[in-house]
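The structure appears below as structure tokens.
Every protein chain but one is kept in place in this view of the complex.
For clarity, chains are labelled A and B in written order, and residue numbers in each chain start from 1.
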Amino acid sequence: MSAIDAGIVPQPKPESLAPSFYSGKQTLRGWLFTRDHKRIAILYTLSVTLFFFLGGAAAAMIRYDLIVPSGELPTEVYNKAFTFHGVVMVWFFLLPSIPVTLGNFLLPIMIGAKDLAFPRINLFSWYLFVGGGAFVVAALWAGGVDTGWTFYTPYSTMFSNTNVYLAIIGVFVTGFSTIFTGLNFIVTTHTMRTPGMTWMRLPLFVWGLYAVSLVMVLATPVLAMTLALVGLERVVGVGVFDPSLGGDPLLFQHLFWFYSHPAVYMMILPAMGLASEIISCFANRRVFGYKFMVYSMLAIAVIGFMVWGHHMFVSGMSVYAVMVFSLLSFLVAVPSAIKIFNWTATLRKGDIRFTAPMLYALGFVGLFLLGGLTGLFLAAPALDEFLHDTYFVIAHFHYVMVGGSVMAYLGGIHFWWPKVTGRMYSERLAKFAAILMFVGFNVTFFPQYLLGYRGMPRRYHSYLPQFQELNVISTGGAVLLAISYTLPVLYLLWSLKYGKKAPHNPWDARGLEWQTSSPPPKENFLHPPVPREAYAYDKPAP
Amino acid sequence: MKPRRAPNSRARRLRRLIDALVTLQALLAIRRYRRAVRASASARSAEDSRVIRSRSKPEVKPLKTFAWAWLGLLALLAFTVGSAFVDLGTANTAVNLLVSVIMMLLLMTLFMHESKARRLTQLASAAGLLWVVLMIGLSLADYLTRVHIPAPWS
Partner (left out) sequence: MNAAIADTPLEEGRRAHLEEQFDEPEQQHSAASLGMWIFLATEMLFFGVLFTSYTVLRVLYPAGFAEASRHTDLLLGAGETAALLTSSITIVIALRAIKLDQRGVATSFLLLTAALGTGFLVIHGFEYHSEWEEHLVPGIRFLQFGPHAHAVELFYCLSYLLTGWHSIHLIIAVSVVLVLAARVWRGAFGPDHFTTLELAALYWHLVDIIWMFIFPLLYLIGRAPG
């Protein structure tokens, strides 16, 4: 395949002679005590990938159990498997993934700064993340947890005999990792933009990180205290969620979902930022409606805090509250829809190159659209009455989180791989993996919409015989999906040693990060960069 | 050529008056100009003088400010405790919380550092408060509107 087919544009400029950030301290100490945001990003990438495969193993157990109606696994094991899958995937993969890997690496470079505002706090965040993960793995080692990742009371506070305490401590500790990262990103974006980098020249990925950081700092402390309340109630035996005292188990749900709904917007906002970067580059067009893209991300961040009750439509909550939350949930779909229209408009009349990152980004747009639309189904209380706690919900959130966030994350990893590692990966294998992922994903999760619609409940290790066909298809798709996730690990690692050396701007993209070498030097730039307007694809690259 | 008439005293006085007026006008104009230059210079240097002051010595508030603040806080405390002994119904809690808010604003405005980021830090603390109000408010949307449906057997 020629370089042009691979989307690589020949660069006339000579390579920079500055030593990259990899040279310098090469010892273990040099990495574990680093303050360099780029090295911390790589530490995070390793941890996050590890947790992804741990959570994936739990997913494999779930799909294996569901091949037969009676369930291949015993109930207790299945319950622990879906709990572990949820806890690990939500808190140790999806929420951190894009911000702590690509965000940590790129945010300072994209705004022209030398590092984040608080590099030591950044490193401390990584240690908190790994520490929290250790507690969760300890909970698994000690026999697992079976409450579901949502820890609903009174089961989690009074009746579960599993290691709830260890799991809660793990999530509590990791929560602070998130809070400090968000704090760092907000302060950095406000105070460390290079002269000339005004707010409206920022790449949309930076805006996405800013929006997600706002949510991180406002929502995560609520989770921390709520889980602490659950832990204390378990230890002391009484608490505010205790119905025998007149307390309210639903209070836990209100507090939990006040965090957990914005949490899902934390998962999607950076992915939306990534999509804008990749699509504009490979359509060779400015992003359509830049300002609306910015405002819609901020609107999603803010309105996303007002919709949590849609997780509680059938919980016994007041019907008037149900109506209020339903209305607000429909409202929050509007900014997301605006973004879909704008991505589509960006593609129109573009000079499109179907590289691997572009395939991932296009997959993101389509699958996020499907997932988002089914969210509207669930926002209608009359429908949710029947769809709540069925596989319809599972399909919905996997479409937005996996078809959405994970695809965007992989697109971003491929897009910036040359920048971070200085190597090009195999474009042919990457395209194959992307297409296999898209196919495998749909084969896995589309049947789940049908299963849910037909009444199959979630979180049960067994099911009625009429659901078997679709379940087997879904598990088959999961096998394809597993292969498509493993392939990138293999060819990306391979490229580290054998990949072609990357020029500083292999994709002919715009943005400050493409003006420095691949990989960048420790200070990010040899000369202070001069920002221009964002997405200047109608002008040649500087 | 017309013969030059010798300037008589009247014309001389008039000329001197006109000269004086012109000079006065010029002087006034110069004074106006100088004042304007001084004013714009001092407007510029208000910023500079703040920078220069902060470059040479940080700004401090007089101790009196702190004494008054202390007395104010204690007075508010006495007021809020005292008001609890008067039966105002639901207004009791409202008064207490209002006093708490005033105490909080007093502390925050008095000691918030005068820096370029002041508006931003105000926004940060306002957001924190607003979000707590949101959490309580929307939760109450449930709790205040629940209709108690008794169990069939009760």
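One rule holds for everything that comes next: a residue touches a chain if its C-beta (ideal position, glycine included) is under 8 Å from a C-beta of that chain, and two chains touch if they have at least 3 such contacts.
Since the structure is predicted, the reported quantities are computational estimates derived from the model, not experimental observations.
Considering the whole complex, the hidden chain is in touch with A, B. When the missing chain is restored to the complex, the residue among A:M89, A:L140, A:L202 or A:V217 that touches it is A:V217. Seen from chain B, the chain kept out of the figure touches residues 51, 55-61, 63, 66, 69-70, 73-74, 77, 80-81, 84-88, 92-93, 96-97, 99-100, 103-104, 107-108, 110-111, 113, 115-117, 120-121, 124-125, 127-129, 131-132, 135-136, 139-140, 143-144.
Within the complete assembly, residues 113-119, 179, 183-184, 186-188, 190-192, 217-222, 224-226, 229, 232, 236-240, 245-248, 251, 254-255 of chain A touch the chain that is not shown.
By definition in this document, only the chains that are shown with their structure count from here on.
Chain centres here are Cα averages; for chain A and chain B they lie 44 Å apart. Chain A meets chain B in the complex at residues 190-191, 218, 222, 250-251, 254-255, 258, 305-306, 308-309, 317-321, 324-325. Interface of chain B with chain A (complex): residues 117, 120, 127-128, 131, 134-135, 138-139, 141-147.
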